[in-house]
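If you scroll down you'll find the structure; I have some questions about it.
For this depiction, one protein chain was excluded, whereas all remaining protein chains were kept in their positions.
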Amino acid sequence: MLHRRIYQFLIIYAIGLGLLLALKYGLNLSDYVIPSPDEIVRTCRTYGGPYLLAVLNTLAVAVLGHILSICLATVVAVIGRLTAWIGSFIRTAAYNIQAYPIVAVAPIIFILLGDGLQSRLLIAAMICYFPLLLSFIGVFSEPIREIEHFYESTGRMTWRLQVKIRAFENIQKLTTVIVGSATMAMVGTIVAEFIAATAGIGYSIRIALYQSDLAKILVALFLIGVGTSLYLVSLEWAGNALQKRLKSL
Amino acid sequence: MLHRRIYQFLIIYAIGLGLLLALKYGLNLSDYVIPSPDEIVRTCRTYGGPYLLAVLNTLAVAVLGHILSICLATVVAVIGRLTAWIGSFIRTAAYNIQAYPIVAVAPIIFILLGDGLQSRLLIAAMICYFPLLLSFIGVFSEPIREIEHFYESTGRMTWRLQVKIRAFENIQKLTTVIVGSATMAMVGTIVAEFIAATAGIGYSIRIALYQSDLAKILVALFLIGVGTSLYLVSLEWAGNALQKRLKSL
Amino acid sequence: AQKEKLEEVNYRLKWLYNVSAVGDLYAETRGYFTRNGLKVNVKPGGPERDALKELELGHAHFGVASADQVLRAAAKGAPIVVLAQLFQVNPLHWIYRPDQTVFSGGEELKGKRIGVTFGGNDEAILRALLARYGIAESQVTLFSVRYDYTPFYEGRVDFWPLYLNAQAVIIAEKLEKAGETYAFLSPDRLGVRFVANSVVTTREMVEKRPETVKRFLTALLEGWRDALDPRNQDQAIQVLLDADRETPEAVVRKQLPVTRELMLPAARIEFGKIDAVAWKQTEAILRSQNLIPGSVDVESLLFTFK
Amino acid sequence: MPIEGRHISYRYPNAAGEVFADLNFRMDGPGFHALFGPSGVGKTTLAKMLSGTIRGFEGTIADDGVRRVLYTYNLERLPGWSNVRAHFEEIAPLAGRRRMEELIETFGMEANVGSRFHRLSLGQQNRANLIRYLLQDFDLLIMDESLANVDEFTREKIILKVKILFPDRCFLYISHNVAEVAKFCSQVLVLRSRSRSPQLVAVQGCDHRESAESDPGLLERAMLEIVHAA
Partner (left out) sequence: MPIEGRHISYRYPNAAGEVFADLNFRMDGPGFHALFGPSGVGKTTLAKMLSGTIRGFEGTIADDGVRRVLYTYNLERLPGWSNVRAHFEEIAPLAGRRRMEELIETFGMEANVGSRFHRLSLGQQNRANLIRYLLQDFDLLIMDESLANVDEFTREKIILKVKILFPDRCFLYISHNVAEVAKFCSQVLVLRSRSRSPQLVAVQGCDHRESAESDPGLLERAMLEIVHAA
């Protein structure tokens, strides 16, 4: 499993790199437009270590942000599932806030929160939570009549029970989305670092861009890919274990 | 319906603005940090028109990008739904590409595609398609045994039929996600404009950020909110009409 | 016991740690502030950071901001004052290839394709240049600049804006490696003197804590002077490398002399000198381009200890 | 507590024909009653009207004194996160624990309440579902083919036990088994196709109980009457 994900990633990365290099030699572009393999290897030697540490740093924040956004999405979806005014209001709020590009909202966030880990985490979570929210709202607002009928008609239905029933019946969809959104958490963190932090791989990318150093960016992307794959694999493993446990019940 | 979405948005916007102004007068901040209502009104008068046009421009690209990403997500999910190697490969590819922050990938996109509408569209679609993909994969990979059994056991199942069955049964979830992802399309377009274009509201926001002109940003956010709400309302209306039609069948 | 007496203040830079902050870092790490009874947290800036806003919100006590930021804020009533001016010559230049782009004077901008960050201060500078040489916007092609240099690399744009002491060194090296020629267009030499980074604080600070301000400024300027002193070059480079691990030493070695050149263009100039004339020109440029709502009283903005 | 429907007409939205046209019925007081009729005639529809799921029909249903109507059908499921017994315990009043055990036993579910619902056979699922309804507070319980997938022997046992345990409640049992309906039910409401008038005919069933001997003659007559009516 681990094995597969990683070598699939390697194949993808190799394809991408191959394409770039083909372009380079095909169009005879100079080394400053697309770096030579030689330079990429050199950059990797020099920056591989520090970049790996940066990716780990980023990954740690991403995991936190991911958890935060799962909580956020659950809360919003549980309220947004309601057909009442408040539900539609919360949905409107969630959708509208999401419609704002983070770069436009970031200055306001910094004014309000200052520049600690908080802002970084909030930005990461905001980027990651919306895809979760969409699926969660979809899942939580669709009744499962054959199960819910009893609780409805005996007056036993509570919002918690309803959420539990719908979550349980849709556990596969939910795990798919949660696992998949891990990559969004990663992206969110990188973007947050890109605009705000002084650490993490997003910060390194920012500098590499500033230095117009595509070789560094390629190394960073490689390490991000590996890091993300590892995180995905662990989540997938956990998701499978959970589902297997539930099925074996 | 239209009415509701819009005034809910107005309430949200008013709350946000009220908070900012409270902060301004509470901490006695200058117009530079948070603009005065007066300045906001003035900015609105001056830039309201051009910004509105910019938002419409952005909206047009967003709609295109949205359609593109729905197609993209459908294709990827239909392949990714397979349990075979190719399915897992496509999923890995989709996830990994998503894990890269657009800012890091953008230079490569520009090298490959140049900086016309194509790049803008691609970036918008890439940002928007992933949430769709997650839900689509969730929906398309979960069998619906009571319906599929017949086709499976009589050897009639084709991938198109399978996709059709699963899509039809999950039509509510799918419309929720498609409607909701409209805001992502909007964001994606704005981000693309932010980093690449010389038109659209994203470009305007970038300039306003350089000039640290929060008044302009607030006006832009207002118009984006209105534009997004309108788009959402039309999609929701279409989604409801579709579902009503399907139910009435 | 010594430490407890130190007064703690925050100092927000304009950009990430790089060569333009060498003196700030030098003063911090080599004890200049401590010796003056201060504990200064030198915090890196960034694209979404605005030292002026942080000053007002009380998150920072001192900061670095560009002149256009300062004037814009002052025009909107921000209670700030300028303590020192880091660059005597604005580091913002345009790179071009002399073998492809013939350029010897401002008039020759006509008909060229020029990269510009719309909304950035390079736009203001470029427009001032065009105005100065009587070139209408329709006579040049302005190209919207992003953070990657591909359009310039590919020769689609003649002039590309960059910072002479920072990116220019890196880009030049790449071009050199490819055997290409390059040169820089200096707005300063073409008569547009647009002030760059300055050290700022709030009016409240200079009025209520003049001693603190004085000690800060003294230590800072001293640190800068020593950092730029060729005799301290190796120490200065080491300080930078410690703070910014992303830039190779070879690059920093080239960046430092360029920075010195921009900050101390002539031997008799004192580091940090506020060039009131340049400030006034900057204000005039911003006003003529409607980038500030009204005029700003530059004199009262520029602060000097009597 | 008689339950009486008068002049009920109904057509499903978007449906071509009416399900009911001027339907009248009356069900008297507590007891084990049946709703019988060919497939598609409208039994489920009527049950949903009684339980309030379908509204907006013409005519009236008067059910004074029937505080609580519960409707259960054979496709219901229990949630999957715990076993059947745990679900029972969650929804049974503490005082009803003895009754719960009694029902589990009568229903022949002792060996299966430790399983999750989705691991049960169809008939076991039917029974598990019905048990939880019987543990609730109700005046009228409508069982829409609730035991359709249970074998006859177990079904009989269940019906007899239910009649003993809940003598003062009203049940409306929907089933396609003539013999069973005729034998165990008190009133049998026979619903017939729209073309026939009246659309509903009430037949007296044998209301057989465990204690009593059953009279084969009576049963046969009731069965004939029902078949004839339907």
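For clarity, chains are labelled A, B, C and D in written order, and residue numbers in each chain start from 1.
Methods note: a residue touches a chain if its C-beta (ideal position, glycine included) is under 8 Å from a C-beta of that chain, and two chains touch if they have at least 3 such contacts.
Predicted, not measured: the structure shown is a model, and the values here were computed from it.
Considering the whole complex, the residue from D:S9, D:S121 or D:S214 that touches the absent chain is D:S121. Of the listed residues B:Y7, B:Y25, B:F168 or B:W237, the one in contact with the hidden chain in the full complex is B:F168. Within the set D:A21, D:L75, D:A202 or D:L218, the residue that contacts the chain not displayed is D:L75.
In the complete complex, the residue from D:S51, D:T154 or D:S186 that touches the missing chain is D:T154. Touch with the chain that is not drawn comes from one residue among D:G37, D:G80 or D:G205, which is D:G37. For chain B, the residues touching the absent chain in the complete assembly are 146-147, 149-150, 153-154, 156, 164-165, 168-169, 246, 249.
If you put the missing chain back, the residues of chain D touching it would be 12, 15-17, 37-40, 43-44, 74-75, 108, 111-112, 114-115, 119-124, 126-127, 145, 148-155, 176-179, 227, 230.
Here is the rule we go by: only the chains that are shown with their structure count from here on.
Taking the mean of the C-alpha atoms as each chain's centre, chain B and chain C sit 38 Å apart.
Chain D has its Cα centroid 85 Å from the Cα centroid of chain C.
Annotation: 16 Å between the Cα-based centres of chain A and chain B. For chain B, the set of residues that touch two or more other chains comprises 33, 107, 111, 206, 209, 212. The set of chain C residues touching two or more other chains comprises 48, 50, 53, 57, 147-148, 150.
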